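The other protein chains are all here in position, but one chain of the complex has been omitted.
Showing chain A:
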């Protein structure tokens, strides 16, 4: 049974809760040129709450994947509440990261990317990002990051104390007709969950602009590839 009080920061309960906070951070501050990754959990504690549920208090650091380990670490604190309801409901996150406004702005790259693809002729379409060898073209990188940010909405919503999600790959990206000056992108993403080791497939429709950030409009769980099952005899 889960313990109450201080948690070992290197152990999985703290890390899973921090990962949820990370997904929340990416939904709010992720962009085609910025995706955050969890660097380290410094302190963590958990307690059962009266309304039913478990609340984690976390002190952790994140880095921008783009800058790699060379980049600055951002210190964050978060409260993550996992509700204990019969049917799964999304965790609730309160998050504060210091110096968020001070990290290098990606406004220039965001705008250039936006201008390039908002044109009515733009019909970006791609599959398997990255390919089996981990490679993707430079042109695809911002789309991959957008997919990761959009996937964060799903990973956040689907998370519990018994899951730990990352995005394994993007199966497809299909640009839709722009709407209300938003880039509209349909993604099929493959998510990996550690405890079950399952690959979960989701189709989603997301919008993005430098002003409004990423919004997810539709999500649809998809059953996995038919070849996982035996062909009919």
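Quick note on the criterion: a residue touches a chain if its C-beta (ideal position, glycine included) is under 8 Å from a C-beta of that chain, and two chains touch if they have at least 3 such contacts; residues count from 1.
Note that contacts and distances are computed from a predicted model.
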Among "Large ribosomal subunit protein mL40", "Very-long-chain (3R)-3-hydroxyacyl-CoA dehydratase 2", "ER membrane protein complex subunit 4" or "Carboxypeptidase O", UniProt-listed name of the chain not shown: "Carboxypeptidase O"
Option from A:11, A:116 or A:212 whose C-beta touches the chain left out: A:11
Residue, one of A:59, A:109, A:128 or A:186, that touches the chain absent here: A:128
Missing-chain contacts mapped onto chain A: 8, 10-12, 15, 37-38, 40, 65, 69, 127-128, 130-135, 166-169, 190, 192, 194-199, 225, 227-230
